[in-house]
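Missing here is one protein chain; the remaining ones are kept as they sit in the complex.
Moving on to chain A:
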Amino acid sequence: MSAPPRRKQVVNITGLLVLLALPAVALAVGEPFLIGVATRIVIAALAALSLDLILGYGGMVSFGHAAFLGIGAYVVGILAHHDIENTLIPFLPGTWHGTTAALVQWPLAVLASALFALVTGALCLRTSGVYFIMVTLAFAQMLYHFFVSLPAYGGHDGINLWQRSAVPGADLSDDWIFYYVCLFILLAVLAVLSRIVNSRFGMVLQGCKQNEARLAALGIATGRYKLAAYTLAGAIAGLAGALTANQTEFVGPSLMHWSRSGEILVMLILGGIGTLYGAVAGAATFLALEEILTSLTEHWMLFLGPILVFVVLFARRGIYGWLVGPESGDD
C-alpha cells in the first residue's frame, strides 16, 4: 500500500549487485570454480521461487517439486541423446528427431513439466494439508522409479550430455555466459512473479492460503486458481530443470529423488516463505553453507540441521525476513 520501506530496497539491490558481480569476484580471488557454485545457486533459486508461489502464497505444501525439475532435465537430456545417436524419439507418433537447440529444448521442458503439473495437480488438489504433501510426494517417487527402470535412457546411470544447449549468438559452454543467461532468467521470472502475486490472481491465491472456505463462500471457485498456480510453478521448475541439465551436463533420476524436493523446501524455509526474494536468499545460503561445510566435514548435514532449527525458531520469516526487518509487511 504505502511506499516500500527503504531497508528492503537496500537489501534487494545489494543482493542483485552481489549476484551480478559473483563471476568477477570468483575470478579475482582465483577460484573460478565458484562460478559453477554461483550458477547452481541461481538455478536452485529459480526452483525455490516456483515453490514459493504455491507454498508461500497459495498454502500448498508440495513435497514433489523435484519431479518438475526432473522432467525439465530429462526433456533436455532425451532430445540431446537422440541428437547425438541420430535416432528417432520413440513412443511418439510420426518421426521426431533429437535436437540440441535451446529454443526447442527449453520451451518443451517447460511445457512437459507444466503438463505434468496440470494432470497431477488436478488429482493432488482434491486433497489438502498432510494428504496433499503425501500425494505430491507419491507422484514424484513414481516418476523417479519410472526413470530408474527405463534402460533406454540409462536407468540409474542417467544420460551424459556431450554439450550444453545451443543458443544462437551465445556459447553456453562458456561458464560466464551460462551464468548470466541463468541469472537473466531468474530475474525475469522474479519480476513477473512479483507482479502476479499482487494481481487479482495473486490476491485470490493468497486468500486460498489464509481462508479458502471463505473465498468459496464469497463465490470464487478456488480450485481452478490453485491448479493454475500449481501448473505455473511446475512450468518454472521445469525451466530450472532444463538449466540444471545444462549446468551438470548430466541427467539422472537422482534429480527427482524425494530428498531433492526436501532440499528445495529447506532452502525456502531458510530464506523465508511468501516473499519471493527469500527463495533466492535461501538458495544462496543453503548452497554456500553446503560448499563451506563440506570442505570441513563430510557430515555437513549435521551442522545444517541446527542452523535450520535456529532459523525456524528465532527468525520465523527466514533470513530474508530478518534482513529486511520487522517493519516491512507485505508490499
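Here is the rule we go by: a residue touches a chain if its C-beta (ideal position, glycine included) is under 8 Å from a C-beta of that chain, and two chains touch if they have at least 3 such contacts; residues count from 1.
Please note the rule applied: contacts and distances are computed from a predicted model.
When the unshown chain is looked up in UniProt, the name that turns up among "Imidazolonepropionase", "Xanthine dehydrogenase family protein subunit M", "cytochrome-c oxidase" or "Branched-chain amino acid ABC transporter substrate-binding protein" is "Branched-chain amino acid ABC transporter substrate-binding protein".
Taking the complete complex into account, A:A213 is the one of A:L92, A:A213 or A:L296 that touches the chain left out. Checked against the full complex, the candidates A:F116, A:F147, A:Y179 or A:Y225 give a single residue touching the omitted chain, namely A:Y225. One of A:N12, A:S128, A:N198 or A:S254 touches the chain omitted from the figure, and that residue is A:N198. One chain of the complex is left out; on chain A, the residues touching it are 1, 195-196, 198-204, 206-207, 210-211, 213-222, 225, 228, 329-330.
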